[in-house]
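FYI, not all chains are in this one, though none of them got moved.
In order of appearance the chains are A, B and C, and numbering begins at 1 in each one.
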Amino acid sequence: MIRAALVREWQVLLRGRGTVINPIAFLLLTTTLFVIAAPDAMTTAADQSSAVAPGVLWSLVLLTQLLALDSMYRRDFDSGVLEQTLVGAQVPFVAVLIRIFMQWLSTGFIMVGLVPLLGLMLGLSSQALPATALALLLGTPALSLLGSIGASVTVGFNRGGVILALLVLPLFLPTLVFGADMVISAQAGRSVMPQVYALSLISLVALALAPFATLAGLKISLEMQ
Amino acid sequence: MLGASLKRLWHKLGSPRWFFSLTTPWVTFFGWSAALLLLWGAIWGLAYAPADYQQGNSFRIMYVHVPAAMLAQSLYIGMGVAGFIGLVWRMKLTDVAISACLPLGMVVTALALFSGSVWGRPTWGSWWEWDGRTVSTLVLFFLYVGVFALREAIAEAELRARASALIAMVGTVNIPIIKYSVEWWNTLHQPASFSLTQKPTMPSEMWLPLLVMVLGFYCFAGFIVLLRMRSEILQRESNARWARDWIVRRGFS
Amino acid sequence: MIDGATLTPQPLLHATALSCERGGQRLFSPLSLSVLPGDYIELIGENGSGKSTLLRTLAGLHSQFTGEYRSQDALYQGHRLGLDGLLTPLENLAWFAGLEDCPSDRETTLDALDRAGVLVKAYSLCSAMSAGQQRRVAMARWLLSSRKLWLLDEPLTALDASAQGLLGEIIAEHCASGGAAICATHNPIDISNKSELILQADKSGARS
């Protein structure tokens, strides 16, 4: 079953090629817009006395995730693939886990590769880049996992987008705080270990919690039909 | 009289076959002109033009940067015009034109951005400055990406054609507004460290090669776009007799 | 081994006093039924009598009900077919097979598509197929499934005459080979050995 599910995810990823490119483009685009709208934020950041850039970076990562999450289960819900999964799968749990993993691969994981470019655009100091990449690597799984819960509950609503945001953004808060803090510490040359532990812990808790909660959420959504 | 023949020409232009035979000599023309002009401009600009008294030799990037930046905008406007014609007169050819301009435009825009930031390193002291022209070029790149993503997302050719024509058209209408607003924004907030808007008073030994390079870039674009359009037409018309005939003739001659 | 086992085979589905609810309201008077291998049951009732809800309940997709039921893993086919529009029929069927952990190879899959009459569409995307063609792909999936109990909601929808005949054949074969099927339908399906289950509005009007 795992193999079939992975194959399908992969085929869908290839067919709708946008899935991979679009989050990247969106992240770069919103960063650009933000810098254009508030150029002074970056000027202040450049002298490193202030720490606006890390916060902006993480906020934009959150938003990108949010937009990608909205469509996480929608196609499967509308086409009936979701109900077939819950009725047919020996272990629906695994199917959900695979789905979340692929979602993370096509958003969070890819964003890690964008760190140098984003750092350049936002004026992050280059010494902070490795820590930023690490922070994203450790923090974004939590975003995908927690976001999946919200996506599962809202997939039945047609106006899901905004409600989803209201549900999951508060859950994203810890990741945002520690993630931004890690970048700030790295910029200031301080140790980032506390934040590494914190982000890992959050992601682990999310991993323990999310698949079950998602499954429950999907069942509720399917019953709405 | 003139109107009627113009109209006939217009409708003929819409026919892939006619377009194909019309453009056969033009491909050769553009190809050779591009090769000659680019070679001439490159040698003149890189080897013979005097070094800039302020920037030294780094200014020679200009011979790539400026033509690329100009072409980037022209190609998008070309797409918008093609889109407009396609939507109003329902010509199938215009979609072929859009699909030919799109990748080239993206590459050229990326080239303008890249060459600009390589140039920015010695002159501005940084790879990137938020300045009116940099921003409008960057946004132009995103406009291209938008059309590209849209085309990727629609499977049916006919609908892909109409959707991308519509979006290219809307984007083109907005290009002047975007440029204007960004320039306005720039003058207000960021007294740029190096102003792009003030034309550097160049000696003619510097800008004449630039002119040649610009012409060369446009000929090159004409060459690539025609080539891509023609191969696309052959592919789409592969069932038609004339297209098969042509392929066979080419194959043997 | 034990004689009794051969005399009364294990029911695929056993329900006692089962009634579904929507918004705290009973949809039909409680029913008890036992589905044995070989049974074909036609679920009949007016519009809104609760056929779809009953089938979803038996599939485990609806949890508001009173009474009890036990059932084996089922194959459920509702109004949404479960075909991914971005995939071809072949790919969709491979995924279904993986879901149920039953073996599948290209040969048998193509055979099933052929039988369902959509072999020509085997390599085109499901989103670019007509309503009936998609239904036919779903039928090919039943052929490949190893599930015994089929729960089908209005399977005749969008099928042309030949496909309607085929549907009857497929279900009859399935029942003959030890399976069972419950079909909610308004137009009778052409199967010789059927029993009817008629849903009647709950007169008691009881709210649970």
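Heads up, the rule we're going with is that contacts are C-beta pairs under 8 Å (C-beta built on N, C-alpha and C of every residue); 3 or more make two chains touch, one makes a residue touch a chain.
For clarity, every value in this text was computed on a predicted model and none was experimentally measured.
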Counted across the whole structure file, the chains come to A x2, B x1, C x2
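Note that in this section only the chains that are shown with their structure count from here on.
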Max Cα-centre separation from chain B goes to chain C
The larger set of C-beta contacts, choosing between A-C and B-C, lies at A-C
The distance between the C-alpha centres of chain A and chain B, rounded to whole Å, is 36
Dist(centroid_CA(chain B), centroid_CA(chain C)) in Å evaluates to 57
Distance in whole angstrom between the CA centres of chain A and chain C is 38
So chain B residues touching two or more other chains come to none
Where chain C touches two or more other chains at once, the residues are 125
Listed in rising order, chain A residues that touch chain C in their complex are 1, 3-5, 7-8, 11-12, 15-16, 75-76, 78-81, 83-90, 95, 219, 222-223
Interface with chain C, chain B side, in the complex: residues 155-156
Chain A contacts chain B in the complex at 16-18, 21-22, 25, 28-29, 32, 35-36, 39-40, 42, 120-121
